[in-house]
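Worksheet: the structure to be examined is printed underneath.
What you see is the complex with one protein chain gone and the rest in place.
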Amino acid sequence: MAANSFVDEEILKKVPRWRNYLSAKLGFRNHWYPIRFSRDVPENQVVKAKLLGESILLKRINGKVFAIRDRCIHRGVRFSEKIECYTEGTITCWYHGFTYKWDTGALCDVIASPGNPVIGKKKVTTYPVEEAKGLVFVFVGDEGFDVPPLRHDVPPNFLDDDMYYQGFIYDVKANWRIGIENAFDSLHVYIHRESPLIPNTQRSLPLGHRAGTRDKVVVEDPDGPKGIRSGEFVEGSAGGSHVQPLYVGQVEGRDVVWGTKMHSSPEEAAKKRATGECAYLPCVFRIDNFPFFGGCQYEWSVPVTEDTHLFIGLLGKRCHSDEERHQFDHEFWHRWKPVSLEGFNNQDIMAREAAQKFYGKDSNWLEEVLVADDMGMVTWRELCHKHARGIQTPEHLD
Amino acid sequence: MAANSFVDEEILKKVPRWRNYLSAKLGFRNHWYPIRFSRDVPENQVVKAKLLGESILLKRINGKVFAIRDRCIHRGVRFSEKIECYTEGTITCWYHGFTYKWDTGALCDVIASPGNPVIGKKKVTTYPVEEAKGLVFVFVGDEGFDVPPLRHDVPPNFLDDDMYYQGFIYDVKANWRIGIENAFDSLHVYIHRESPLIPNTQRSLPLGHRAGTRDKVVVEDPDGPKGIRSGEFVEGSAGGSHVQPLYVGQVEGRDVVWGTKMHSSPEEAAKKRATGECAYLPCVFRIDNFPFFGGCQYEWSVPVTEDTHLFIGLLGKRCHSDEERHQFDHEFWHRWKPVSLEGFNNQDIMAREAAQKFYGKDSNWLEEVLVADDMGMVTWRELCHKHARGIQTPEHLD
Partner (left out) sequence: MAANSFVDEEILKKVPRWRNYLSAKLGFRNHWYPIRFSRDVPENQVVKAKLLGESILLKRINGKVFAIRDRCIHRGVRFSEKIECYTEGTITCWYHGFTYKWDTGALCDVIASPGNPVIGKKKVTTYPVEEAKGLVFVFVGDEGFDVPPLRHDVPPNFLDDDMYYQGFIYDVKANWRIGIENAFDSLHVYIHRESPLIPNTQRSLPLGHRAGTRDKVVVEDPDGPKGIRSGEFVEGSAGGSHVQPLYVGQVEGRDVVWGTKMHSSPEEAAKKRATGECAYLPCVFRIDNFPFFGGCQYEWSVPVTEDTHLFIGLLGKRCHSDEERHQFDHEFWHRWKPVSLEGFNNQDIMAREAAQKFYGKDSNWLEEVLVADDMGMVTWRELCHKHARGIQTPEHLD
């Protein structure tokens, strides 16, 4: 294997149309990633995180969050072994007193060697940080790369003024690509058929797809995010193709799996079927009108290590007053977090961790047998291959 | 290392006469292996196993055992993460409802996508299964390989009508080759000198071999199993070369290790020394007139992973009535299992696990210093090199 790739060249060259995706075991460089909720980075506290395999420290100083690499340039040790912040704007390495500024990364002092000529000449890696909608986003980029606006790396409408969000972060023992592919895999609703979300929301699942009815549309606006979305769905509308209110699964002609029959008016049933999905670079999925009509759920699969990612589940709703926002807070913590993020998505997490045992062996990416319904997944891989701004490689890691 | 070999070519090319054996870290393909006792595969229960590194599921349906690979063809997950068998003859993958027939492996339904065009066009790997003498044998073979009869992969007389067996399976943390080599290593009786089997059976061990007196004879019948056997021993007879009824081990001319002196008639002593050994492809050893005169003990070393194998210990006796068989059952569970399989062979298991620390490093196979008494082991390696029907390689694994 080349020292600058995680994946063997012999394997990569077999998938010329999505080799950048297969290479990107640790994600794409030069993109924005959510890493923590703003609420989890309180003023003055140093927070550890790992992103695309890089160890990062976050600190909020006078309200603004800064991010630096958790690695002293001198002898490579982690600041986080023993945090020393003697002034508000600096961090000092515990080993030799190398001291850096949080904002620029500049080496401003060496406590053990005042006046050392290296002072002012070196810097530790810093990362651009943006906060939006209650999330802290970090840009993992190459030196000198022209940082794009955050809106190029989140789905359309995510940043709309009236969108209000609540969410939670879960650690998943699977590669990030397994995560995102699981999210917009149309057939995997099979695993959700006994989710408590179904009776809780009087919803029927769209089990029983016909192949080819769910083509994905590619979104490549030059001044916007790059992604794919379900073809038949118009962003924001309530149209939809999920037309089976009650499912019955068969094996050898016998009925073997039954869905829950819902008692609701045709209008109500129409609403519950009106979901639409999209996925955007670098690693975010959204499902509209889910888990409730008029709302949406975002699911990031943020690369952490080769075999772990963060599942960042975020529920959004348009709110126009503090009362509406408080009402939604209550609903999130008491209904949607247990019922959707945990009662529904935990099944996804189990599936991702199971699939990791297969896809964790690189050559197995060539062994999968995709079916017509999986073509959206291939479209996604090709889109990533084409639009990703860079690939994380072993040389970037600790 | 070549992607299609477990062992580096630089090492392999140094042993041209047994390179296939050194390559076969995970065993030989296109052979029959015992994997479970029949009693451990009850009707309708799905049983997990691993053989030559492949994850396998077994199910007995109307008395007949079927075996399939524990890996859905679609996205590679293991069926065993959550077993779903909706009809007697099928297994359904929990992820997307891909459903396969146990007998042919054919994909017969996709619950989440009825009528999907892939149905009927793909299959999961199945394995030929045979049951004999209370053991379930599985054939791990290449697509289209002409499956040989089971009798070609077991020692002569194993399948005789009047042979009756009892046995037990032990997990050993050592490569399978360490296992089989330990079994027919003539000098290793040294480790058994304090076994409770010795006083229990009033047996003397043949400690104190003279080099070269125990050449092995190669057995290469084109219509039978391939193996080696002790030269001086005639299959089924009671002749033997173990002529030292009492051993005394010496160091620097001083007596330091003593055997147990047995009080028995010369006729009885002759019987107890009349053992004969043989080993056959793919991985089975037999010792005749052991642990008792007229019986025999089989010891399979079945490859599981690179560094584990199953020790399948089987004691056999010719029985001609249910009463004889019940009597032997009683003797097995109350005498031979504790005294022979555990009181004697546990010492082998300790030795195998110790030797694994050395042979687990491939290059160390070139560092061993074999002596004249080990020549049977070399004969075995060369025989395997010549007659093995295929080699398990990394591409076959999960």
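Some notes on this structure:
As written, the chain order gives the labels A and B, with residue 1 at the start of each chain.
Criterion: a residue touches a chain if its C-beta (ideal position, glycine included) is under 8 Å from a C-beta of that chain, and two chains touch if they have at least 3 such contacts.
Bear in mind the structure is a predicted one, so any value in this text is a computation, not a measurement.
Contact with the undisplayed chain is limited, among A:Ser38, A:Thr90 or A:Thr305, to A:Thr90.
Across the entire complex, the residue among A:Glu54, A:Asp109, A:Asp153 or A:Asp348 in touch with the chain not shown is A:Asp109.
From the options A:Val118, A:Leu159 or A:Leu370, the residue with contact to the chain not on display is A:Val118.
The set of subunit B residues touching the chain not shown comprises 8, 10, 185, 187-191, 207-211, 249-252, 254, 256-257, 350-351, 354-355, 357-359, 361, 363-364, 367-373. Mapped onto subunit A, the interface with the missing chain covers residues 3, 71, 73-78, 81, 86-87, 89-90, 92, 94-97, 99, 108-118, 122, 395, 397-398.
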